[in-house]
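I am attaching a structure below and will ask some questions about it afterwards.
In this view, the complex is presented without one of its protein chains, the others remaining in place.
Labels for the chains are A and B, by order of writing; each one numbers its residues from 1.
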Amino acid sequence: MTANQVVFLVLAAIAGLAAVGVVAFGNNPVRAALLLVLNFFVLGFIYFTLGAQLLGISQIMVYAGAIMVLFLFVIMMLQLHQRSPIVEGREGRGVLAWLFGLALAVVVFASVIVPLMSVSGSPIGDEYGTPQSVGRVLFTTYVLPFEIASVLLLIGIVGSILLAKRRL
Amino acid sequence: MDVLGWLQRTSVDAPWLLAVIRVLLLVVPILTIVPGLIWWERRLLSWMQDRIGPNRTGTITIPDNFPLASLRGRKIRTFGLLQPIADGVKLFMKEDVTPSSIDRKIYFLAPAIALFPAFALGATLPQASTGFIPGTDILGPFHYLTPVANVDIGLLYVLAISSLGVYGVVLAGYASNNKYSLMGGLRASAQLISYELAMGVSLACVVLATASLRMSDMVVAQEQALWGFVPAVQNWFLFTPFGLVSAAIFLVCVVAETNRAPFDLPEAENELIAGYHTEYSSMKFAVFFMGEYAAMFVFSGVFAAVFLGGYNLMPFNWEYLAATFPAAAGFFKGMAAANYWLGPLGFVAKMAAGITFFIWLRATLPRLRYDQLMTLGWKVLLPLAVANFIVVGIWVICSNERVLGPVGGWVALLVAMGVLAILYMNLAATIKKGAKSMDKRTVKLSDPQAKRSIKLADPGPASEGGQA
Partner (left out) sequence: MTLPLPLATSMTSDVPLGWFLTLGLFMFVVGGVGVVVRRNPVVVFMCIELMLNAVNLTFLAFARYQIVPGASTEQAALNAMNGQMMVIFVMAVAAAEVAVGLGIIMAIFRLRNEADLDDMSALRG
């Protein structure tokens, strides 16, 4: 086992455990959010190991730094952590969910991941994830989707203000 | 040269060792300088407020039985420099009060989370020139010693890590299980999200001008000829019109990001007791304190690297001067060498100047109200930053040699700035007119809605007479 593999396994273990924690700590939304931040943070590092520098740092900036702060803000503003935890009745649903999840995992693993398991190495140069190369493609080939995404963000801004304001 | 040889060999043989050294060279100075900063803040603040401040701790009076008669009764003055150490001892020895109904794990985790970004932030800052030793084509020792990671995404890294700074405050506020702390945490999260945007856009202007996100490239870009046509002076971004606007926005945002006065709403003593760290005592409080000072220090470094020419001592291109004025070439060459070898000192001096500015602000400006804070962030800084971004874009296109050249670029920039300013003033006047008419409508007492609201608030018949 090489050093890179060890690094990946450690990062993956943290990310995986944090993901489980998000669901397991669901009765305490602040802890769930915190674990999700950890997951996103570590995911940023996994992106770095994939050579995608720009996206790794964007992951940390957008998800860990902005979106999750928004989540925490809403949790604390609605005082969700002080409400009595929702009693999880209907245990059958939980068991069923885990069963279906397991089934999905097994099916996808067997049909998609097993055939690709042995693939390693890549012909892609390391500079494929730098801001320069990403920016060049984003503002030439993908300029129309980029503009549409910015319009979508604008609509999101307007929509969230519309929803949040009591009266305009 | 032997050191240089060792560095060259190590960079090939054991890069991890150099990485460790680089980290230590970044973190250890910050750690050692923080007590000095606390002393500096207290002394400077008291000087500005016409007080004396801590000037006694550490002063030793030589006893009367000292062998040398001439020294008896004299004092060795340290100007209170040992005060921070005494404070540190006090904080260590204090009773560590832990409230009973807290979220225990997060409560203890929060100070550590607050400290982490403050130290991680500086990892991409070049504290000295990463290029060649002047007059030679040898990569100097600083090339191997700074920055910790000279990555392509240096500035984005700064933004990303600084955006993580909010978690310490928010989690401390939440975990304390105290309504004032929670208010502090809420304020901090809203404040930091609001000011991050303007900060990002203001830095994006500089990125557009340098065409690189790498911090060492940004400093190199500032070593070019001023405005593109004054080769003797360096093009520090503070000297350019767009850089000046960017720097001002960035400065305000940094003060807000570090929760310093006048943006210290999360810990406003007189409204929220001490906000998020009300329930923290002893060492845990000291960790918050240290994180705040380290963040200030490192953010000053970011400001210095992005707007103030980084590690350059003075904004002059010594090598150009040496070539232009052969009579004084020796002097200019010497200055170039000094500029290179004293780079780290220059950088620290700029950081210290930044800290002094922080303290000055704290002594000068009263704390903002919450609505003023939001108005400033969203309605002033962000539009200004975006307008500046547009102006920089115009400049970058126009100052290209094939379009208008450097001089024409600046003319285009000034025209664009003027047009935007006129547009903005028109818009502001329109909005103000609208706001005035709104005010009139709500203030009018004959307004039926206003009457109804008075009745609802105070239904007694006596109050009606009182109103009239």
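FYI, contacts are C-beta pairs under 8 Å (C-beta built on N, C-alpha and C of every residue); 3 or more make two chains touch, one makes a residue touch a chain.
Keep in mind the model is a prediction, meaning the values are calculated, not measured.
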| field | Where the missing chain touches subunit A, by residue | value | 2, 4-5, 7-9, 12, 15-16, 19-20, 22-23, 26-27, 29, 32-33, 36, 39-40, 43, 46-56, 58-59, 62-63, 66-67, 70-71, 74-75, 77-78, 80, 83, 86, 88, 93-94, 97-98, 100-102, 104-105, 108-109, 112-114, 116-130, 133-134, 137-138, 141-142, 145, 149-150, 152-153, 155-157, 159-160, 162-164, 166
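Keep in mind that, in the parts below, only the chains that are shown with their structure count from here on.
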| said: From the mean C-alpha coordinate of subunit A to that of subunit B, what's the distance rounded to whole Å? | reply: 30
| message | Which stretch or stretches of subunit B touch subunit A in the complex? | response | 103, 106, 151-153, 156-157, 159-161, 163-164, 166-167, 170-171, 173-174, 182, 185-186, 189-190, 192-193, 196, 213
| remark: Touching subunit B in the complex, subunit A uses residues 30-31, 34, 37, 41, 44, 53-54, 57-58, 60-61, 64-66, 69-70, 72-73, 76-77, 81, 130-132
